[in-house]
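Apart from one protein chain that is not included, each protein chain of the complex appears where it belongs.
Right after this comes subunit A.
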């Protein structure tokens, strides 16, 4: 198992950052996100916190040496595969925090990635008094985000799939048979290290995407963000 940790501060108030979180796809740093759907959304009647569950479909590029090890039907011809990501979030606008968790639903045997983020309004901004909506131009307000990613491969435990059926099992057995001379732990470590490298890159791109959305919010409000999304979506889907 490997862990990745990162701390970052956005120069925007919490309200804007939490709004940008919902608006962050698609953007030019996340062209691999194909779709986003809201599965569940409700307010807890006691805490008044907003709970959301979203499902993203993302395109993943698989390194060639790993592609050789996985059953054929999973790999696309261009070494890419699609993967569902489940994202849950809880927001408390009064206390000024948001907690999110994203995990992949497929490929979990090869590599299970769980990203947890904790967004927190900086204490200094609380001196400004009660929450006054999206005060986007107040640059003095900041929001910190703590990101924690856990990566775990169970490749050596014969768990290529999160779910499996008989055909998968048969093909999987053949593949793992070929691997018997190799160290399963070594393969897991390699996969996890590739995962960490990609995570570092993904977290950095995620910040760039958030900053792009926040900048659009500051310059033109939600309409500007939606227009930007329309353009980014066109670029993603192609002509």
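The rule is short, and it goes like this: a residue touches a chain if its C-beta (ideal position, glycine included) is under 8 Å from a C-beta of that chain, and two chains touch if they have at least 3 such contacts; residues count from 1.
Heads up, the rule we're going with is that contacts and distances are computed from a predicted model.
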Self-check item: UniProt protein name of the chain not shown, from "Mitochondrial distribution/morphology family 35/apoptosis", "Ubiquitin-protein transferase activating protein", "Protein SEC13 homolog" or "Serine/threonine-protein phosphatase"
Solution: "Mitochondrial distribution/morphology family 35/apoptosis"
Exercise. Give the residue, chosen from A:19, A:111 or A:151, that touches the chain omitted from the document.
Key: A:19
Exercise. From the listed residues A:50, A:194 or A:224, report the one that touches the chain absent from this view.
Key: A:50
Exercise. Go through subunit A and note every residue touching the omitted chain.
Key: 15, 18-19, 22-23, 25-26, 33-39, 41-43, 48, 50, 55, 57, 84, 86, 88, 90, 93-94, 97, 99, 101, 103, 105-106, 114, 116, 130-134, 162-163, 222, 226, 229, 233, 237
